[in-house]
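All protein chains of the complex are present and in place, except for one that has been dropped.
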Amino acid sequence: MTVYPSDIYGFLGPNGSGKTTTLRILCGILLPDRGEVSVLGQNPASQRGLLRQRINILPESHGFYGWMLAGEYLRFFGRLYGLNLTDTDCRMHLQQVGLDSADRRPIRTFSRGMKQRVGIARALLNDPEILFLDEPTNGLDPKGRRDIHDLLLSLNREKGMTIIISTHILDDVERLCNRIAILHDKKIQYEGTLLEEPAEKARTKSGLESTYIACTEKGKQQ
Amino acid sequence: MKLMTLIRKECIEDIFSSRGAALYLVGCGVLSVFSLLLVSNTELSLLDNAQAVYMMAGIIMSLALLISVIRGSDGFAGERDRETLELLLITPVSAVDIGIAKLMGTFVSWLIIFLLSIPYLWAVGSTGQNLWPAFIYIFIAGSFLVLIFGGFMLGLSARMKTFKEVLSIGLTLFLLSASPVILGPSLRQSGIGRLIDHVNPFGSALNMIDSVVVDSQNISFQLPHLATLTICTIFALCFLYATTRRVEL
Partner (left out) sequence: MKKSFFPDLIFITAIILLFPAHCPAAGNGSVHVNLQRPAGTLTMGDTPVFSGTVTNMGTKTSQGLVVYLSLVSLKTGKEHPVDLEDWSAQKAVRINRLAPGETNRQEWSMRLIQAGRFGIALTVVDPLENRPIISDLVHFDVQQKATVSSARILPVAAGEPLLLIVIFALFQWRRIRSRRE
């Protein structure tokens, strides 16, 4: 699996196919049993400190310190990245993900969608070169999903941020990704590009759907 | 700055969470009940001040041990259960730093318990002997116990998956450590009892306080106890370092 700079890379696969494990290995949280991993030219297992300053992740199921206020939460993680965020900075980061005037609310009072947005705001704190997102639109309403899609596209266009999205929601992939990999049975069954032209794009969903089903069915037959 | 941020978070979490508040209130409640027993029970009310201070010191040491076991077990395993560990592990902070911050958080909890216990110690021991040495030695002994048991439990917590697993081991350890004291003086006089008393940090801490407060013995008598506590602390901190060098989910 190869991801190029400024890619929005879709990482697809059914539940239990190893998507989350792969992302954790790429972030250096888990050690691979075998094989080689290189992220931004560095080994995530041995050069964790340096690498983590340049990447960030939104895990699929991530808890929160519910007693913290949203602004306090961002300030806490900001400090861990060496940033001294002011109240204005925190408000700005929350506004970016559509959470206006929520910085003084305790996170335990947030809905699931709001928590997901706080999580995304946290993942963007260190302005990462590579952003790993594990099921980023989980728990979001349609407008919320659209807002997050727009945010990710603008980050990619304006800052050239490389984004790796692990999901099984094909609509997210279709709207966001230029390249994809389909994982099944802990193996990459397909890796390729999604077409950009509108005429082709109209066909892409059905094309992507059939590719996805073919890959996952193939795995089952094997 | 990063380490201080983590320590600050541990302390604030302790104060603002219901768990932290409950722990301090329970600690205060236990000390209050014991103090009231001292004045309401005729036999206990005739106890010598030093003896009353020593008995209270035993309760304070048990609280220190309990805090270490609970907070140590919760350290990594609790964060893992609450799914917040992954977020900490992906930051540029090393897991060793996270472990140190959590140990410092436990130490601050002990400091709060110690400060809360000072008025009780004064109330039962101000007209007796050795109150000031009692303050000093209770603080020293409690600090050692927190570093030993807190460090060991945090190390286990880094390697084991759930809070419940670690806590069950911690509570067993708590009972084993306190067993020579529970068994009473006669069994402690036996060869094995004496050996356990010498290697058991909890026993050493209590013996040291007994020796200072009740028997008014000077520091030279405390050196074997201090040696046991220091060796156990070094082992516990090495264990914590070794287990947190690589923390996985």
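In order of appearance the chains are A and B, and numbering begins at 1 in each one.
Rule of thumb we're sticking to: a residue touches a chain if its C-beta (ideal position, glycine included) is under 8 Å from a C-beta of that chain, and two chains touch if they have at least 3 such contacts.
Here the structure is a predicted model, which is why all the values come from computation and not from measurement.
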Contact partner of the left-out chain, one of B:4, B:21 or B:195: B:21
Sole contact to the chain not displayed, among B:3, B:44, B:59 or B:131: B:44
Full-complex contact with the absent chain, from B:120, B:152 or B:202: B:120
Positions on chain B where the hidden chain makes contact: 15-16, 21, 24-25, 28-29, 31-33, 35-36, 38-39, 44-52, 116, 119-120, 122-124, 126-129, 185, 214-217
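The criterion applied here is as follows: only the chains that are shown with their structure count from here on.
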Interchain centroid distance [CA atoms averaged], chain A/chain B, Å: 42
Chain A residues touching chain B - in the complex, by the definition given at the top: 24, 27-31, 48-50, 52-53, 55-57, 59, 61-65, 67, 76-77, 79-82, 122
Residues on chain B engaged by chain A in the complex (per definition of touch): 1-2, 5-6, 9, 13, 16-17, 79, 82-84, 86-94, 246, 248-249
